[in-house]
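Notes to accompany the following structure.
Only a single protein chain was left out; the remaining protein chains are all shown in position.
A and B label the chains in the order they appear, each numbered from 1.
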Amino acid sequence: MTRPARLAVDLIACDGRGLCAELLPGFIRLDDWGFPVISCRDVPAELHAEAAAVVLLCPRLALRLERAQGRDAGRE
Amino acid sequence: MTTLQSACLPAPAGSVPGPDALPRLLPAAAADRAGPASLREHLARHGTRPSCAGDWRRRQQLIDEVGRANLTGRGGAAFPAAVKLRALAETARPPLVVANGVEGEPASAKDKVLLGSAPHLVLDGAVCAAELTGASDVVIVAHRAVWETVREAADQRRRARCDPVPVRVRAAAAGFTAGEASAVVHWAERGIPAPTGRPPRLGGPGRRPALVQNVETLAHLALIMRHDASWFRSAGTPAEPGTRLVTLLGAVRHPGVYEVEPGMPVGDMLKLAGSDGTALGALLIGGYFGTWADAADALSLPFSAAGLAPVGASPGVGVVAAVPATACGLAETARLTRYLADSSAGQCGPCVFGLDAIARELERAAAGASCELTRVRRWLGDVTGRGACRHPDGTALMVASALRVFRAEIERHARGWCGATETVGVLPVRDQVFP
Partner (left out) sequence: MVEGEGPVDVQVGRTDRAGWAPRRWPRFVVAELHRTLSLFAVALLGLHVVTAIADPYVTIGWAATVIPFLSPYRTLAVGLGTLAVDLGAAVLLTSVVRGRLGFRAWRAVHWLAYLAWPTAFLHALRAGGDLHTGWVAVIVWGSAAATAAAVAARLASRSRPGARPVLRGASR
């Protein structure tokens, strides 16, 4: 059984490059200034691997995929 | 320039204010008491600080007493103090106690006045908090207008060997966001007054967990430890007990800091400051992250979270700013929004660019143009929750309330008219120093 995973953005690290919105258009859209708005936080199990790959592609490593159930992968 | 005023509930002639009377925090003597209370004067008025140290059970009992008193934070968020104390008493590493006296908001003066008149009460509270949470040391970050007063008070205590933990005093950085909780810790530990996006109580790699409390909250804590919860609750309302410091400014005759009981009608508070409310157009309640309200609607409301709910406001940091009916509410809002946009710590895109865009649109409308409300409302939604701190959220709330309250003015401006007869800005957008 896979745990649910949620997308989160560290807005201090984020520079508004926009790769995340290009690759996960169903989950992330860009606001008027090019910064990501997470429209859908929860990532279904079959897309975990893809989302993890997008996390690594962020030029600033600002995107995170957090595993739920009380344990954060990174910061709160 | 304003003068320090204490609350105007007069003590019976010839008596010393007892524990049941106001004021509790501010000087007992009448207005214009010059200078801070010395250690001796503080001890004469309040007695010695009771020890809050002890084994786990005793500390938990004392924290429970704080919980029974229902002391909530006076820094704006009104978070229950006992919950914070309990969380930090349970951390593996000894935490750091940070007394937040930065008060980056230009309209608020209560923390400066409190530190300038009763620094020992605040330091008592900080040391009590340190004993309750098992903290290893205390740092108090004070607005630079009063930090020397606080430093002298700390020196007096060190000479008298009052405190079981070291107490450091730091002057605060300037700027609105410097007062944010994680920014204060960041400043105290690394010299960078920028929010970190991480709650101070969690700490982090290489960073201790920190208890951050507003200085007024700590002053109340010091008194609760001397008396008890029922004493604290003998003032105020059952839901919001105790007293609180408020800053009254704008179109009032005697602007300044007053100590009042929650539940006091807003109109009565303004009477303390010499305004009968007739000439007022709108009030900004709670601070620059607060809510605009029509003066007519708000004057009769009790100053409490429950009482202000009908106008969607809350006490916030205890600011009530009065804008006269002759001034332009839209122009005031535009000035504030521009100030808040420029005060961003500059770390997060939505805050930097979004607040700037909103400010520019409001400035355009204030200068006499049609305001694109749909676009502004979309931006308000877009900046909310999208920063490392609540700076964009608070600004958005204030602007949203302005769009409601000043709707008529916005429509007039769209046609090129303005209902104001004064063009001078009322609310301060530069750091003001209250003596």
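Going forward, a contact is a pair of C-beta atoms (placed from the backbone, for glycine too) under 8 Å apart; a residue touches a chain by one contact, two chains touch by 3 or more.
Keep in mind it's a predicted model, so treat the numbers as computed, not measured.
Student: Quick one: which of B:298, B:317 or B:352 touches the chain that's been left out?
Tutor: Checking the options B:298, B:317 or B:352, the one contacting the hidden chain is B:352.
Student: In terms of residues, what is the contact footprint of the unshown chain on chain B?
Tutor: 186, 190, 192, 194, 196, 345-349, 352
Student: What is the set of chain A residues that contact the non-displayed chain in the whole complex?
Tutor: Residues of chain A in contact with the hidden chain: 10, 12-13, 15, 17-19, 22-23, 55-57, 59-61.
By our rule, only the chains that are shown with their structure count from here on.
Student: Suppose each chain is reduced to the average of its Cα coordinates; what separation in Å results between chain A and chain B?
Tutor: Those two chain centres are 35 Å apart.
Student: In their complex, what parts of chain B are in touch with chain A?
Tutor: Answer in residue numbers: 196-199, 202, 204, 347-350, 353-354, 357, 379, 382, 386-388.
Student: Please output the residues of chain A touching chain B within their complex, sorted ascending.
Tutor: 10-12, 14-16, 31-35, 37, 75-76
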